[in-house]
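This structure is in structure tokens; I'll ask about it shortly.
Complex shown without one protein chain; remaining protein chains in place.
Moving on to chain A:
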């Protein structure tokens, strides 16, 4: 049942996440959350994202409002989805679309700040599955032998769309 797929990698980042890139995203998204959330906490006792979501409808904008704090870091990835490696350990999945997501946060408690960067892959041709490995290529490969990648679906990676090959 192979066909054309798109992958979605939800990269969760918390105060415990290691990695230089991740720490920059964590720190700067928290700072921006704190700045932006205060547009909605004015005159209230709310401090957490959950409280704001429940009581202040406009707070639904907060993920989008914090996004410009992480755009610069996403650009530094040069269009390659991090962490998802092919079977020789290289990043290979290209993305054009991503979405920053606030999971939890609190303007008074950085430890509660949890975010995700959702990466959406380009469309891939999925040819076959070898053991637990998917054999895929990019869509724009020329006719003839395709440049392919073999990889295992890691945790937090979902196949978000599927379209069977034309018969």
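Criterion: a residue touches a chain if its C-beta (ideal position, glycine included) is under 8 Å from a C-beta of that chain, and two chains touch if they have at least 3 such contacts; residues count from 1.
In this section, contacts and distances are computed from a predicted model.
A.B. asks: Could you check which of "Aliphatic amidase expression-regulating protein", "Oxidoreductase", "Transketolase C-terminal domain-containing protein" or "Intradiol ring-cleavage dioxygenase" matches the UniProt name for the chain that's left out?
C.D. replies: When "Aliphatic amidase expression-regulating protein", "Oxidoreductase", "Transketolase C-terminal domain-containing protein" or "Intradiol ring-cleavage dioxygenase" are compared with UniProt, the left-out chain turns out to be "Intradiol ring-cleavage dioxygenase".
A.B. asks: Who touches the missing chain here, A:38, A:104, A:129 or A:163?
C.D. replies: A:38
A.B. asks: Hey, which of A:84, A:102, A:115 or A:134 is the one touching the hidden chain?
C.D. replies: Selected residue, touching the omitted chain: A:84.
A.B. asks: Could you list which residues of chain A touch the chain missing from the display?
C.D. replies: 11-12, 16-22, 24, 28, 31-32, 34-35, 38-39, 42, 60-61, 64-65, 67-69, 71-76, 78, 82-85, 87-91, 96-99, 118, 120, 154-156
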